[in-house]
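A single protein chain has been removed from this complex, and every other one stays in its place.
Which chain is which? They are A and B, in the order written, and residues in each are numbered from 1.
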Amino acid sequence: MAAVQIPAGTGKLVGARVRRVEDARVLLGKSQFVDDVRLPGTVSIAFVRSPYAHARILKIDTTAARANPGVLAVLTYEDLPELSRALRLEWDPAMPSAPHKLVEWPVLAHEKVRFVGEAVAAIVAEDRYLAEDAAELVEVDYDPLEAVADMERAIEPGAPLVHQEWGDNILQAAGAEFGPVASAFEAADVVISERFSTGRHAALPLEPRGCLASYEAAADLLTMWSSTQIPHILRTNLAAILGAAENRVRVIAPDVGGGFGLKAHVFPEDIVTALAARITGRPVKWIEDRRENLIASMHAKHQIVTASLALDRDGMILGLRARCLSDIGAYTEFPFSSGLEAGVAAAAMPGPYKIPAYQFEAISIATNKATVGAYRGVGMPIAVFVMERLIDIAARRLAIDPAELRMRNMIRREDHPYTNVVGFQIESGSHREALAKALEMLGYEEFRARQTALRSRGRYIGVGIASYIETTAPSTAGWMMLGMRMGGYETATVRVDRAGKVTVLVGTHSHGQSHRTTFAQIAADELGVSLDDVRIEFGDTAKVPYGWGTGGSRSAVVGGGATMKASAVMREKILRIASRATEIPTDHLELRDGAVARKSGGEAVMSLAEVARLAYLPPGGNFAGEQPGLEVAETYEPPLMTHANSTHIVTVEVDTGTGQVRLDRYIVVEDCGTMINPMVVDGQIQGGVAQGIGSAMLEQIVYDGDGQILTGTLMDYLAPTATDVPRVEIAHLESPSPYTLGGIKGMGEGGAIAPPGAIANAVADALAPLGARVDVNEIPLTPERVAATIAKTRNSK
Amino acid sequence: MRMLAEQPDAKILAGGQSLMPMLNLRVAAPAALVDINRVAELSFIEVDGGEIRIGAMTRHRALETSPEIRAALPILARGALEIGHLAIRNRGTIGGSLVHADPAAEWPLLAVLLDAKLVARSTHGARTIAAREFFPGPLTSAIEPDEILTEIRFPILPAATRFGFAEICRRRGDFAIVAVACAIGFDSRNHCVSAEISIGGANPTPMIAAAAGATLKSTNEANAIEAAAEMAAAAADPSSDIHASAEFRRRLVRVLTERALRQCFDTAQVEEALDA
Partner (left out) sequence: MRDESFTERRTIRIVVNGVEAEREVGVRKLLADFIREDLSLTGTHLGCEHGVCGACTVILDGQSVRSCLMLAVQAEGCALETVEGLASDGKLSPLQEAFREEHALQCGFCTSGFLMTARELLKDEPNPDEQQVREVISGNLCRCTGYANIVSAIMRAAATRGVK
C-alpha cells in the first residue's frame, strides 16, 4: 500500500505538548452537554423498566399514569408506528465474517421482557419529577419465565431460550485455523492449558446517556441533540427506523461527557424519544440516571476463555488454541454486532508474538442480561490477559525468566512488515525495545533482589509484564473482517475564509480526546498558521461531512489524516494562486506565519488574507482557472489496519492476610508512531490505565442466578478513585507507520488493554513462593478472590 | 416533633447523605420530610466531666476536626475521618448515621464499642438508650417513629486506654467490608485490665466480641491476641453480599481483630521496652 505523498508542512506544532484549546470554556463552566441545551417548551421522558430478567407481559395498564398531573403521553409497543417498533439487525451474507442470527430489539418491550431494565413503557410529562411519578403508576402484569443468566448454562441443551425463534442461544459462532495446529501441540515439550474469566464491565462515562429531540412539523425536520460518539450513524439509523428522509433528520452531538464505546450505539431510548417529540409536538428530553445507565444501557467485556499454549523446551511458542465464550446479554449492539467482543479477543490473542499455528473459536452467547456493547479496547484486554498469563505460567514451568521468554518470541524490528498468524500485517513496531525500555525503567534486576529480601520478612511483592499490539483505525475492509458494517474512511473540509482564517469541518467527534487541539495542530502546520487561527468543527450533521464516529482508536489516524490531506490540497491551491500573483514558482514558496513566503526563511510575499481576496473576489473577476473560493474537501482511508505497540509493567504488594493488592509502580512504554501531541497521548495512557485498573481490581456488574442485577448504583459498581490509581511512568518510542499519513497510529484504547494482564501477572509473581500453582485467572482481583488464591496456592505446595 | 406525632410516615431529614440517595432512587417514599438541619441546638460538642456530649446533628467533619475530641477521645476523630468523603462528611451527621444503623458504618461501631448513651426525645419526653441496645436489627434503630435522636454521650476512658482500629474497604471511603475497633485499658504495669472489641460488617448489627475481650484481660502474651482474634471470628455471624462472602468476612474478622489489638499491645510492649 503506497503512502499518499504529501510534502511536510512547517512541522512546528505536530509533536509539541500544546495546551488544549478546549479547556477554557470547560473550566469556566460554559460547556454545553445535552442536558444543558434548553429549548422552550421542553418536556421530559422517563421509562418504565422491567423488574424481571425474563417474563411474558400479560397486560400493561397505563390508566393511572395517564391521569397523573403533567402527563402528556404514555407510550407502549402498541402505540408505536410499525416501522419504528424495533432495532433490527439483519445479517448481510456478503460479509466476510461468520453468519449471525437476525436480532430484533423492540424499542419498547413486546410480549416478552428479556433483561432487567428493558424499557417497557415511556412517560412524557412536563418535567422529570412528574414523569417519574407517573412511571411508578404504570401497572404491568408479568408472567415470569425461567431466565438464563450464565453463558455456559445457556449453551447447554435444554437451556431457556432468550429468543425462541433462534432455536438456541448462539448469536454467532466463528472459528478458524491457521498453520499446523495439531502437529504443533504434538511436538510441544510443554503445553499450558488454562481457563480464564473476566468481569462484566460498564464503560461508565461520567455523563450518562441522553438526548433531546425536537420536531418542526412545518419544515418536516427532526433535530436530535444526543450524547453520542456517532452522530452520522445515529442520523442514518434514526431516519431509517422513523421512516424519515435522511436529509430531514439532523443530529447534533454537543459536548459529550465521555463515551468509551458506550455511546457508539443507537439505543431504543433514542428512537422512543424521537417518536415522543413527533407525537407530542414538544421538544422531548431524555437524560438517564445512573441506575438506568448501570442496568439498562450496555455492559462489556464479559468472557470465559479456555486457551492452550504449546512451547518447546527453549520457550519458543509453537502453537496456540483459544475458545472465547462471550456473554452478549439479551440483544445485540446496534447497528453493529455484539459478536465483535469475542471476535476481537480471538483475533488479538497472538499479540506481539511470532506464533506459527493458531486455532480459535469465538462464540457469542445470548443470556437474560443487559446487552454487551463496545467499551475501550473491546476484546483486546481479554486477549492480552489470556496471552500474557499463559506466557508467565509457561515461563515458570520452564524456569525461564518471563521477560526473557517474551523477548525470545517477540516480533523483531527487522521482521516488519510482519504478517502475523491471523493475517494482520504489522507494519512497524518496537516490541522488544519497548519491553527492554520498561524493564530498564523499573530496574528489573534490583526489583528481583528487593523481592527476595522482602520475602524473607514475610512481605510479598511482585512484578507483572503485559505486552500487546493495539489494532487501530481499521479501513472499511478491516472493519468487515472484524464483522462490523462500518466505514473506515473520513472526510475533512478545510475552509480558509476571506480574512485568511482556517476552519476545518471533520466527521469524527471528540468527547475528551482533544481533537480541537490535535487536528488544529495538523492543519496549522500544513497551512503555516498559528493554532489560534484554526477552528475545528464537528458533531453537527448539518454542518460537517459524513463521519463514522470516534471509536477503535481511529480518529487521530483517519480524521487527522483527512485533515492533513485536505489541508495539503488547500496549501497547494494557495501556493498556486500566490505563485500566479507574484510570478514566483510554487516550488520556491511555502506557507509560514500566516503568509506565503519564500522558502528557506525568505521573506513573506503575500498574506493569507491577500490570497483569499484573489480566491474569493479577484480584481476583474478572473479566477485564472481555479475554482472560486478556498474550500477543499478530501476523504482519507488508511490501509487495512494500523498497529501500535506497548509494554506495561506493574509492581504490587499483596497483603496475604486480607487479600488486598496495593499497586506500587506502573510503567508504560508506548509506541504509537508519530505523536501529534505527547501531552494528549500521555493523558490517554494515564486515563486508559485507570480504566484497566478498574477492570482488573474493582469493577464488576453482578447478576444473581435468576438474572437479577445486584450492582445498580455506584456504591456497588466500584470505579477507581484517586486513591486507587498510581501516577503512570510513561516513555515513548516512535515507529511511524509507513502507510498512514504522517506516520500516525491510533492509541486511544491502549492504556486500558494491558492492566488486567499485567496486574494478574504481578499478583501471581508475588504469591509464587507460597506454592507450586498460583491461579490468578479471574478478574477483577477482589480481596476475596486473592485470599482464596492464597489459600489454594498454599494447599498446592 | 409534633409533625412526627401526627404523620406516622414522616421521615426525619438530617444530613441527608443516606436518605437523599434513597429518595432519588425512589426506593424510599416517605409521606413527609422533617428537616432538622436548622435546629441549632442539636449541633454541639461538649466535654463535660467524664463524658463527651455530642448533638445528633453534629456533622462528621466537625467531629473529625474538633480539638476537644482529639484530646479527649481520639478514636472518635479517627472514626469520623474514615467516613465517606469530604463533601459527605460536611453534611452527614452522627445522629443520622446512628439512626440509619448500617452495620458496617463507623458511628454504630464506635457507639457500641464505648457503650455510648443515646438520648431520644418525643412529645412525650426524653429517654436514654444504651448503644448496645440501640440496634435491634440491620438498618433498624430503637428510635420510635415519633422520636428524634438528640444527643449522644460517650464516656471518656482513662488516659491509659489505647485504641485500635482496622478496617478493609474496597476503596477509600466506602463502607467497610469488616471494621474492628478496640479499646484496651492498661494498669500502671502495662497489664491489660479492660478490653472492649466491637466489630462492624460481620453481623446484622455492630457486634461486641465479649469473650475475646475477656481472654485479653490481665495478659500481655502475643498468643492471647491470636486466641482473641479466633474467638471474635467464631462469634461472628456474617452474611454474604456482592462485596464479600460470609466465609471471607469471618476470615477478615480474625485478621483485622488481630491487627487492631496489635496496635494497642505492640505500643504497650514498645513503651515497656522504652521504660526498662
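Here is the rule we go by: a contact is a pair of C-beta atoms (placed from the backbone, for glycine too) under 8 Å apart; a residue touches a chain by one contact, two chains touch by 3 or more.
Model, not experiment: these values are computed from the prediction.
Check A:48, A:75, A:89 or A:204 against the missing chain and you find that the one touching it is A:204. From the options A:49, A:511 or A:648, the residue with contact to the chain not on display is A:511.
For chain A, the list of residues touching the undisplayed chain reads 19-20, 22-24, 26-33, 35-36, 38, 68-69, 129, 133, 137, 204-208, 255-258, 260, 289-291, 511-514, 679-680, 682-683, 686-691, 713-715, 719, 721-723, 725-728, 751. One chain is missing from the display, and on chain B it is touched by residues 13, 16-17, 20-21, 24-25, 31-33, 35, 37, 61, 84-88, 90-91, 171-173.
The rule is simple: only the chains that are shown with their structure count from here on.
Residue ranges of chain A in contact with chain B, taken from their complex: 132, 136, 289, 291, 657-660, 698, 702, 710-711, 713, 715-716, 718, 720-721, 723-724, 782-784, 787-788. The part of chain B that touches chain A in the complex is made up of residues 21, 24-26, 168, 170-175, 177, 242-245, 248, 251-252, 255-256, 259.
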